[in-house]
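Sharing a structure, written as structure tokens. Questions coming.
One chain of protein is taken out of this complex; the other chains stay put.
Right, subunit A next:
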Amino acid sequence: MASPTSSVITLHINGEKFTLPVDHRTTLLDALRERLTLTGTKKGCDQGQCGACTVLLDGRRTVACLQLAVAAEGREITTIEGVAEGDRLHPVQQAFLELDGYQCGYCTPGQICSAIGVLREHAEGVPSAVTDDIRPEAGPPPLTPEEIRERMSGNLCRCGAYVAIVEAVARAAADGDRTAAVTESEEAVA
């Protein structure tokens, strides 16, 4: 099946192997959606600006629209379909559900995958643009709402569910890791 314009590749997705021929122009996003019916990963802009297609590539957040399928061969790909354990939702999914961290639901898989990546990056001590102390020895900064907002800003939600998404990420962080310092630094209006 290999030709100057196509190749047979094997993708590792959610713990399974998929072997398929792909047009070299095919993005990872289109391979997931059009070829493998893994349509949970969404196409919002197809040019890396909205975050709806966020997946985890070797555990790191990646926008699948800017990744060619052929370049993802051999990497561990986790999509929204692979983050729950059977019927048991991932803590981030559960928090989105309970706190209504979404409206139309279209950006939601990308927000959730991004949030899972954020929690891991934070736990590893990766600083953000709003982190006060960025020295490696400082360790993870407090996961304030401001930190969550900064780290999640690559994921657009046009319905405007940001308030509840930040609440959901904070709750998932608190539920998932008791040692993470989740602080509510802002005063409520009322």
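A few notes on this one:
Throughout what follows, a contact is a pair of C-beta atoms (placed from the backbone, for glycine too) under 8 Å apart; a residue touches a chain by one contact, two chains touch by 3 or more; residues count from 1.
As a convention for this text, contacts and distances are computed from a predicted model.
UniProt lists the omitted chain of the complex under the protein name "Oxidoreductase" (options: "SLC26A/SulP transporter domain-containing protein", "Formate dehydrogenase subunit alpha", "Cobalt/nickel transport system permease protein" or "Oxidoreductase").
Contact with the omitted chain, checked across A:V8, A:A71, A:C104 or A:A138, is made by A:C104. Taking the complete complex into account, A:C50 is the one of A:I9, A:C50, A:A72 or A:A173 that touches the chain left out. Although one chain is hidden here, its contacts on subunit A can still be listed: residues 23, 25-26, 30, 33-34, 37-47, 49-50, 52, 79-81, 84, 89, 93-94, 96-98, 100, 102-109, 112, 145, 148-150, 152-166, 186, 188-190.
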